[in-house]
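What you see is the complex with one protein chain gone and the rest in place.
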Amino acid sequence: MTPAWLKGLSALRTEAHQRESTGLAWSVFIGPDQILEAAVRLDGEGYFLEDVSGLDATEGFLVTYHFDHWQRPGRVALRVLLTREAPILPSISGVFGGAEWHERECRDFFGVQFEGNPNPGALLLPADFEIHPLCKEAGERKPLRELLTQGEVIASAEGFDLFAPAEEPAAPPDDAADSGTPEEED
Amino acid sequence: MDSVFHQEPFRGDYYTRRFEPGPDDSTLILNMGPQHPSTHGVLRVVVELEGEYILRAEPVLGYLHRMHEKMGETRSYLQYMPNMGRVDYLHPLAWNHAYVCAVEKLGNIEVPRRAEFIRVITSELNRISSHLLWWGAYLLDLGAFTPIMYAFEERERIQDLLQEPTGSRLTYSFFRPGGVAADLSPEFLQGVREFIPYMRSRLPMYKDLVTDNIILRYRCEEVGELPLDMARRYGASGPVLRASGMAYDVRRAEPYSVYPELEFATPVSQRTDAMGRYKVRLAEIEESLKILEQAVEMIPEGEILVKGAPKPRWKAPAGEVYQAVEGARGKIGVHILSAGSAQPYRIKLRAPGFSNLSLFAELAKGTLLSDAVSILGSLDLVIPEIDR
Partner (left out) sequence: MEATLLDPRMFRIVAAAMALAAFVGLNALVLVYLERKIAGHVQRRPGPFEVGPHGLLQPLADALKLIGKQLFRPAGADALLFWMAPVVSFIPVLPLFLPIPFDPDLVAMHVEPGLLLILAFTGINVLALCMAGWGSNNKWSLLGASRAVAQSVAYEIPLLMALLAVTFMHGSLNLSEIVEAQGAWPWQWNAFIQPVAFIVYFTCAVAETNRAPFDLPEAESELTAGFHTEYSGMGFGLFFLAEYANMIVVCAVATALFLGGWQGPFFSGWWWFLAKTYALLMVIIWFRWTYPRVRFDQLLNINWKWLLPLSMVNLMVTALVMKLF
């Protein structure tokens, strides 16, 4: 059953999860332009922001927003995939004030820029620190389909192929350069 | 004044510069911390004062940042356990619990029933000791020197108990994926049984001596009022949230371990102010005692570590897992992404204090400096957890 806030949101892919296995209830891939809209809808539903977490994967930076609800517990993970060249996202700190710090932490660790954050400087790291410590070396990155547990797919937009089976090694050329040898690495 | 400290390299860091006063020079920019008696460790707050009223405040973090999340990516699942004792040194067993539950979910590991009870008993004892330390330190912030000594007397008894199975007194790293590191002895359980009535007999004294004191009430009541909606926007949790009137407790909302089998209430206060947070925490001590009372009777015999529990070189199956538990300060979250190797690919720690502190700037606006100290104390901050 699709929740009300999800209807009408142009999500790229919607998955329903079992709380017992992943701790999530919903996992929704959306585009960077949809995040503000999604945050406003979740705010209207009475959700609160748990954290904003980054991830450096083969395909780029995956920023995950975790939301939860007091009366109707069920974690919502909003996922936004950003390219490595332009990791820019609109800030949702206007909707959820607490997002300001979470976004700044994400900026510190991954170098993701949040446009519209009232105080876009460093939070945990020194202001003049150039290194983003959680970014991986090119050879260490793994593709998202190896990292994310997939739930029951409710809807998937046309052309969204992150989780397409990896039989044919016809990944886009820029990704192929990055991914190296994902299987035998460890 | 044209001293060397006003020239460029010494002119203060990013935050001090951001806080440059405007054309109106009747305000005072004051740097509270990182060495200040009531910022509890190394928190720094830059405030702009008009007289003693705070016009704006901004917490500055990072003085105790250790990059636990990066450490997680370079250590094996078992090697990361000691880190969980050092994120929040006041309630480390909650972080232990969050982490091992996450790893167990990831690896589909069964936990023996006795181990679950051991986790609950030690974790609740630890919660009481955390609240006791908060109580003492908060009153120290308000200028009462004595209560912390009383609180430490009780806390010492808890530490004396916990040091036996865990082997340490502060930074516990006691749980293991699949169970716990050591069994509880009959003497330990007897010690807990004796501690419960002792602690109960002390709580009325706390109330008579401190809670009902008129000066304390005037320092806490109607100070730092946090409306429920604001708590939601900032993602507040734990006693800070419950004092704003929302009975949200992860132990009930997302049950884990054997908590569903135990009877306990979720203390709530509608006061929304510092006094509400104070009362919720004291009530939580009583609830934890109730849990302990039941758990020491219900604990079964049996294994404490499941057979086939992760070994040091254990490789977790690939996948994602998010585990939340209720710590003394609120909702602790551990988010692990595994690529199937011996180290997590990414581990994200959600610290409750981080969100709770982020609302301070808005809460402190327009209050007196003394109130700001009271508000900071009532949020129960543990800086290592916030900075991670």
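Which chain is which? They are A and B, in the order written, and residues in each are numbered from 1.
Here, contacts are C-beta pairs under 8 Å (C-beta built on N, C-alpha and C of every residue); 3 or more make two chains touch, one makes a residue touch a chain.
The structure displayed is predicted, hence computed values, not measured ones.
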{"item": "Shown chains that the omitted chain touches within the full complex", "value": "B"}
{"item": "Residue among B:111, B:142, B:162 or B:296 that touches the chain left out of view", "value": "B:142"}
{"item": "Among B:219, B:281, B:335 or B:348, residue touching the chain not depicted", "value": "B:219"}
{"item": "Touch list for chain B against the chain that is not drawn", "value": "1, 3, 5, 28, 30-31, 36-38, 52, 139-146, 149-150, 153, 213, 215-216, 218-219, 368-371, 373"}
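Keep this in mind: only the chains that are shown with their structure count from here on.
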{"item": "Residues of chain A touching chain B in the complex", "value": "19-24, 43, 46, 48-51, 53, 55-56, 64, 66, 68, 70, 73, 75, 77, 95-98, 100-102, 109, 119, 121-127, 133-134, 142, 146-149, 185-186"}
{"item": "Of all residues in chain B, those that touch chain A in their complex", "value": "13-14, 18, 58, 61-62, 65, 67, 69-70, 73, 102, 105, 230-236, 246, 248, 253-254, 315, 318-324, 331, 333, 335, 337-343, 345-346, 348, 350, 354-355, 358-359, 362, 387-388"}
